[in-house]
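This is the structure, below, for whatever I ask next.
Heads up, one of the protein chains got dropped from this complex, but the rest are sitting where they should.
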Amino acid sequence: MEKNNTENNQTNLIEVKEEKSNLLSSSLINSITTNFGDQVKLVYKKENRSKILVSPENLVETALYLRNNHGFDHAESASGTDYPADNQIEINYHLGSYSNTDYYPYILVLSTRVDRTDPKSNSLINIFPSVEYHERETYEMLGVFFLGHPRNERFILPEDWADMPPLRKDFRIKGR
Amino acid sequence: MSSLQEKIDEAKKLSLQITKETEDDRLMTLSVGPQHPGSGHFRFTIKVDGDYIVFVDPDPGYVHRGHEKMCEYRNHFQNIPHLERPVIHDSCNITYAYSLAVEDLVGITVPRRGQFIRALASELSRLSYTLYWLAIYGIFLGHSTMFMWPAGDRELLIDLLERLSGARVTNAFNIPGGVRNDIPYNFKEKCLAQVNYFETRLKEYEDIFYNNPLLRQRTEGVGILTKEDAIKLGVTGSVLRASGVPFDVRKVEPYDVYDEIEFKVQYMKTCDSFARAYVPVLDMRESCHIIRQLLDKMPDSGDVREKLQFNIKSSPGETYKRVESGRGALGYHVVSDGTPRPYRVKASVGSFRNLLALPFLLTGSKLGDMPAIYWSLNYWPVEADR
Partner (left out) sequence: MASLTPDFRFGNFVASIVWVLFVVLALVTVLILPIIFFTLFYIPLPVVDGQVLTPYLFFSMMVDPSRTLPILQFFMHTTLFKAAVFPGFVFAALIAAVTIFVERKLLAKMQLRVGPLYAGKVEGIFQLLADGLKLLTKEIIVPSGADKPIFWLAPIMFVATAAAVVALIPVAPGWVVADVDVGLIAVFAILGFFPLIALLFSWASNSKYPFIGGLRALHQMIAFEIPFFLSALPVVLLSSSLNLTEIARSQYMIWNIFLLPINAFVFFISSLAELERIPFDLPEAESEIVAGWLTETTGMIYGLIQLGSYLKLYALAGLFVILFLGGWYGPQIFPPELIPGAHESNLPLLQMLALDGVYNAITVNSVFWFLIKTIFIIFLMLVIRGINPRIRIDILLHTGWYKLIVLTFINLFVVLMLIYGGIIGPEGVISIR
């Protein structure tokens, strides 16, 4: 592909990349849906990003499948979002791959939703060791208990923190 | 000695989980705390048995200011000044990712001249941050000249950033839509002159610092992070590249104009502290090449900014955008619900991800290796705490 600096070819380039990554996304999503059927729901599919939603019971199985069959080996980020309107907390794992060069630019978002009143989820630490500190931070910031994580403890907040988990929407910053 | 070796092996195996505190009287608990000339704003507790470290427990949070929570109370423009506080030296990178994410949600593209200027500021920031990191690495090893020279040469780049944005650090230069202002009229010549001079200084660094037998003795073979471990632990940036994985976000997922710039991803295969200290120098040289190409290819005129409303409403949805900062891949996960304020912002910073390698590498090493290993992980305490 020639690289010119004109706007025209610039858009051409973007289209080509999109197609290529869409192919990647498509093949990935296809293989996931083939294996798991309707346990997995596709939320969105964009250039180099796609998001799948699984139920909390299937989380470990899906993660294991992604690691063994597609080579996703680390989590770029793992966090949670509080949705008080749905009474749920959504946990997102942004998975990336360092060993599979096809998936270098690709990030797959593996997400699950847990109940807000008693948030518990299976920890992915045995599959992706890199989520250890991210899950610990999610525990202290949102209150999600990760089953199987060796240390569900305070990490970044001060030792004398006695308030509710700060990233919840009920927690208001003083004066705002 | 054999029982000590057994202890060290056991501790290394359990390093990813909590190590049980032993009741042994031989162990001495040291708090390498925030008030320590060898730790930055970061506390970790170590237990030493003589000269060997058997237990490490990092305890970040000294500078936690709650940036992610604060983002939910401010609109996208107001988020820029406080989001750059985690790394004040590298501020043009940490706000770059956020601007990319917001532009993705709003659905605009930045004009070409703005893209070039953004990339230029990003490279200058990266150089400034890496020099500061190198300076502190020198101090940790007891080499005061290795502190003074990079800190002095950093003034060249800080001067350029000041011409661009008006501030030496915490530039607040990138905003959603482009950059705040255009470059000054004689910036190109000044920038070329200073960057060319800086590159000659890099050669002197290699001669005096990296060829020093004492420094090599202290860092070579120390703190080996094999490629498999690096991938498993999910480290990023120069730590990853020093372990043999040629992963650079600018190359694998080029954002803005990086697909038009030719540069190589510098990586080394030796996986020790020396490689982690040397890869940033190689990266700095590549940055100099990039800056020259950017100045060359920049369009002579044009807008630098797509003017957005102050209370711009981003379309509902979420996005994850990442850039390559001084510490590694810096990603922003922004969730928006259609209001001017983001619903959730999560910054995945390189320091937080590299922190996982710290207990893994330090357990079983000597106390004298602690500064060499700890700072070579390119860990910026303020950024990890956000």
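Note that the chains are named A and B in the order they appear, and that numbering of residues resets to 1 at the start of each chain.
Convention: contacts are C-beta pairs under 8 Å (C-beta built on N, C-alpha and C of every residue); 3 or more make two chains touch, one makes a residue touch a chain.
As the structure is a computational prediction, the values presented were derived from the model and not from experiment.
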Where does the absent chain touch, in terms of which shown chains it meets? B
Per the touch definition above, residue among B:K12, B:H289 or B:K366 touching the missing chain: B:K366
Of the residues B:I8, B:I139 or B:V265, I need the one that contacts the missing chain. B:I139
With respect to the chain omitted from the figure, which of B:K12, B:H36 or B:R168 is a touching residue? B:H36
Please identify, in ascending order, the residues of chain B that touch the omitted chain? 28, 30, 36-38, 51, 138-149, 152, 208, 212, 214-215, 217-218, 366-371
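Basically, only the chains that are shown with their structure count from here on.
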How far is the middle of chain A from the middle of chain B, if each middle is the mean of its Cα atoms, in Å? 22
In the complex formed with chain A, which residues of chain B make contact? 16-18, 60-61, 64, 66, 68-70, 73, 230-234, 240, 245, 247, 252-253, 259-260, 297, 317-320, 322, 329, 331, 333, 335, 343-344, 346, 348, 352-353, 355-356, 385-386
Complex contact set, residues of chain A against chain B: 3, 5, 13, 44, 46, 48-49, 51, 73-77, 79, 81-82, 92, 94, 98-99, 104-105, 107, 109, 125, 128-134, 141, 150-151, 155-158, 166-167, 171, 173, 176
